[in-house]
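Next up is a structure, given as structure tokens.
Only one protein chain is missing; all other protein chains are in place.
A, B, C and D label the chains in the order they appear, each numbered from 1.
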Amino acid sequence: MRLSAKSATLLALLALITLSPIFFPSSFYYRVGSLIFINGLAVTGMVILIGYAGQISLGHAGFAGIGAYACALMPVHWGIPPVFAAILGAVISGVLAWLVGRPILRLKGYYLGVATLGFGVLVFMVLTNEAALTGGPDGTAVPDAGLRDLAKMAGLKLKSSEFWYWFCGLFLLAGAWLALNLHDSPTGRALRALHGSEVAARTVGVDVARYKLQAFVISAVYASVAGSLAAMQNQFVTPDVAGYMHSIEWVTMAVLGGAHSVLGAILGAGILTLLPQVLTAFAEYEHILLGLIMMLVMIFMRDGLLPSLLRLIRGKE
Amino acid sequence: MSTLLSVENIGISFGGLRAVHDVSFSLRPGEILSVIGPNGAGKTTLFNMISGVYQPEQGRVRLADEDVTGMRPDLLARRGLSRTFQNLQIFQNMSVLDNAIAGYHLSERGSLLADLLHLPASRQRARNARQGALRLLDRVGLERAAETEAANLSYGRLKRLEIARALAMRPKVLLLDEPAAGCNAVETEEIDRMIVEVAAEGVAILLVEHDMKMVMRISNHIVVLDHGQKIAEGDPATVSRDPRVIAAYLGTDAAPTPEEPAHA
Amino acid sequence: MPELLQFLFSGLTVGAVYALVALGFTIIYNASDVVNFAQGEFVMLGGMITVFTYAAGLPLPLAALVAIVVTSGIGVALNKLAIEPARGAPVVSLIIITIGASIFLRGAAQVLFGKQIHRFPAFSGDAPLRIGGATILPQSLWVIAGGLAVFVALYLFFTRTLTGKAVLATSNNRLAAQLVGINTNWVMTLSFGLSAAIGALAGVLATPITNTAYDIGIAVALKGFAAAMLGGMGNPKGALVGGLLLGIIEAMTAGYISSQYKDAAAFVIILLVLFAMPQGLFGAKQTERV
Amino acid sequence: MLEISELRSRYGRIEVLHGINLNVQSGEIVTVVGANGAGKTTLLRCISGTQPVSAGSVVFRGETITAVPAHRRIKRGITQSPEGRQIFTNLSVEENLRLGAFLFSDERVDKDMQDAFQMFPILREKRNLPAGGLSGGQQQMLAIARALMGRPNCLLLDEPSMGLAPILVQQIFDVVSGLKALNVTVLLVEQNAFGALKIADRGYVMETGQVTMDGPAEMLIADPRIREAYLGI
Partner (left out) sequence: DIKIGASLSETGPAAFLGDPEAKTLRMEVDKINAEGGINGEKVELIMYDDAGDANKAKTFATRLVEDDEVIAVIGGTTTGTTMAMIPVFEDAEIPFISLAGAVDIIDPVKPFTFKTPHTDRMACEKIFTDMKARGFTKIGMISGSDGFGQSMQAQCKDVAEDAGVEIVADEVYGPQDADMTPQLTNIRGKGAEAILNSGMGQGPAVVTRNHKQLAIDAPLYQSHGVASKQFIELAGAEAAEGVRLPAAALLVADQLPDDDAQKPVVTAYSDAYKSATGEEVSTFGGHAHDALAILKAAIERAGSDDPVAIRDEIEASKEFIGTGGMVTYSPDDHLGLTQDAFRMLEIRDGDWTIAE
């Protein structure tokens, strides 16, 4: 039987997550792996927003900021356990996305881009300026979520980076599964339809505003969870998580890998997370090379890495 | 049967130009009403107002006795109004099949959660829509293209895809804007047949078309627009003889050539 | 009242810089719908090359000219080497290419010029002009004049010249542009060359006020982009007004409300404007029939 | 004048023209008919240079232009009124026309523009409005007029009658016939095969990327297979 694209993607991911550690020369690579998964999760959200619904956001790091700071502040200020704080953070992100999404999503293209950018900047400013609450630009500590201890009790003794590797890997799998479910579902089709033509989508009965909002909210929750995971793992967070450079980075990852495909986008996240680690060997030439690689990929694989590679493979069949 | 769609004194202008002015007509189930008129007469604009793409500045639109003037297209769709576009509006980022399935949106949509979690209910709805869509593609002759990207179709085929998508909604009222444009005489006849079939199922059809053979062949009633205003109406035979219609639209040598026997 | 005037001067100074950057976005955008994320780096290059050629002993005007010409050449090279080979790529991919180019140029500048912050002397000295109890530096007038001049030039270019029309035609419908005989590659090359030159000019004029360093491009591009969107992308008038307005909003907020949230205020205003006018203040409404 | 031999073209991996041979003599009107998806549009795009050719050649006035970029073919006098009209929606009607004569200087252009307005008076009325606001048929007129602004000596028309009112369809065909007097060569793709064949000197029939029949127009009109498959008679 031929594998459906969905099962193939999930299997590929599962294999990647479980088999990679065999080749890890040191436990540091678990850390990089977990960062890839965290970015991958956020970027999967971007696929739903950009790839499916065709809406751009340059402000999603703002939601990551909310997720991250929820884990940092709620336990300290209100005594909420970190895990619940993360869930609450996701809820807050979702609700906020719902609120700002309504007016913002009427805009199109670059105008939507600048509006979301503005939203991200506002979150960043609050996190930076309300130092009394957030610790200001130098950041604040995030209390230990205790998840590793939980794993220990369950008989899994893992180093911190190993634990987070598996934990974030699990989240990525779940996130990818949901996003893939969505793709060929009625909702996913409605999203892709409004991407293709809003007028036509409306005439077949798609409530365009509502579906855009759904995509926005879902992707915001993805970003928020990614932020929470990063904060809990790092046990420290600075307003940088919400910086617009991160938002742009996520969009770049998605487009570089192939914004229409979940696996492609995760690949993009993997490459752009890994590259800076690899390029440290070139010291001050790091940025030159990074920029060069990005340009080359987009010149020669204009629809993104994965779709172009797949076409190449299929072409040879 | 009673009136399904009625348009009363509808009108709109663009920067001083009265694109449509004071146009009224009504449409019963199973009826095929054609709107003809010179280029720029306001036919497409009329469609845009009825289907909620433009907000009319004057007049009313009633659908099954409900006032739906200026209602959002998606809400109109729920009430059974569907259309195709003169300037094609294809979901270029989707396969031909997905384009057709999108037409089933109203019957396949459900809860977001069910879709996210791939619950059986969601799967079932999607499966039903898919089967229906495949049947429709068959009907418009696109079955072999189902899996190709819509962006790769030739113009004439895209036109048919739009019709399939519109039919997928199982509309009560169907607005077709130049469905036969880009099709040759034989292909036009296929489309003819399809429209007549659909009308026979009780769908009210509003048609804009410049192919007079087709219009004369299948219309029950014709409304003629010029400069946004209704200048004539009646059955095909009456309208085609109307001197104003001939002068403004048909032209003097529009009479069927001996080689082309009129079908009507 | 002198405060108000001072805030206004401050806003105009900063706003004119934003406007110059925003104007730089206009041409490439008008030719290709691409927002060139490397525009900030053009501004940086304009300033940095002037710094180094000036330090090498060239008189300032000549140094500035060299900077503008070289940067313009880099813009052309960017188009030839990265944008043109990607012909037919979707707009998002082209944008990512410009992001890549921006990282590349920044990296190259870091290696070439180092990480120090630089400045060269103001064109007409640092003695402030006093007007109604407030002061403004002569260099601010240079920047404002530069912004106005570029605006007028661009306005004439797009409304009065056939080449300007060809640029607009290229982004509106590339296929059709080719069909009427427009060499779209050449249009793109021209756009990148001109945009880069305008960016470099911005860098030359602003550096005595803002200072420059290899990595100023990001922040500069961000503000310029926001200004262009506020005014309406692609319209030189929008870029000019958007830039000045953004500067004035920031200065007024800093002066009267809170300097902490002045950037936030700018974005809040942008959001409000866009909710009321989804195409910015002067953005063209797209006419697309269905 | 125009000679196409063994022309092949593909979209990605799928070949849609499988070796087309076709020629048009100077001053001749040649029409191409074929079903949806036969490859007519692709053929015209290959000639105007907007679609890459994978094999075969396009020879124009004795010179091989297969590799000449689109914008330079205009210089040689090949203009096209493309499928889907492809007008500049954000520019005014007049600007659209002006750009149609992009390669020419002003004096000549003014006269041509008046001619265009003469032909389609509605364009004069709308000349300062954005072309995107035109009705479908008006846009089609603009596309044809724009192609004529290029003063072609070889005009490629892709379904020019599409979306035009009957009265105008006749006019378009008259205009095309009139071009003969100016010694303009016309390659006409039409779904209104009957009308097209009536004004054409010769015709070609395309099926799935191949030429299956060709000959003088009268012969094709009389051919029973053509009458059944394309003329619906």
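Just so we're on the same page, contacts are C-beta pairs under 8 Å (C-beta built on N, C-alpha and C of every residue); 3 or more make two chains touch, one makes a residue touch a chain.
Quick caveat: nothing in here was measured; it's all calculated off a predicted structure.
Chemist: For the chain that was dropped from the view, give me its touching partners among the shown chains.
Modeler: A, C
Chemist: If I consider the whole complex, including the chain that's not displayed, which of C:110, C:170 or C:279 touches that chain?
Modeler: C:110
Chemist: Among A:55, A:219 or A:234, exactly one should touch the missing chain; which is it?
Modeler: Of the candidates A:55, A:219 or A:234, A:234 is in touch with the missing chain.
Chemist: Identify the residues of subunit C touching the omitted chain, counting contacts across the whole complex.
Modeler: 3, 6-7, 9-10, 13-14, 17, 110, 114-119, 126, 128, 135, 137, 206, 209-211, 213, 215-216, 219-220, 251-252, 254-255, 259-260, 262-263
Chemist: Write the list of subunit A residues that the hidden chain touches.
Modeler: Here the touching residues of subunit A are 25-29, 31-32, 35, 128-129, 131, 136-139, 141, 160-161, 230, 234-238, 240-241, 276-277, 280, 286-287.
By our rule, only the chains that are shown with their structure count from here on.
Chemist: Decide which interface, C-D or B-D, involves more C-beta pairs in contact, and give its chain pair.
Modeler: B-D
Chemist: Counting only C-alpha atoms to place each centre, which chain is farthest from subunit D?
Modeler: A
Chemist: Roughly how far is subunit C from subunit D, going centre to centre by Cα mean, in whole Å?
Modeler: So the centre of subunit C lies 42 Å away from the centre of subunit D.
Chemist: Which subunit B residues touch at least two other chains?
Modeler: 44, 53, 85-87, 89
Chemist: Which positions in subunit A are in touch with at least two other chains?
Modeler: Residue numbers touching two or more other chains: 199.
Chemist: Report the residues of subunit D in contact with subunit B in the complex, numbered from low to high.
Modeler: The contact residues of subunit D facing subunit B are 11, 14, 33, 35-38, 41, 83-84, 122, 129, 133-138, 140-141, 159, 162-170, 191-194, 228-233.
Chemist: Hey, which residues of subunit B end up touching subunit A in the complex?
Modeler: 51-53, 72-74, 76-78, 82-83, 85, 89-94, 98, 101-103, 105-106, 108-110, 112, 114-118, 122, 125-126, 129, 150, 165-166, 168-169
Chemist: Given the complex with subunit A, which residues does subunit C contribute to the contact?
Modeler: 35, 82, 85-86, 88-90, 92-97, 99-108, 110-111, 218, 222, 225-226, 229-230, 233, 260-261, 263-264, 267-268, 270-271, 274-275, 278-280, 283, 290
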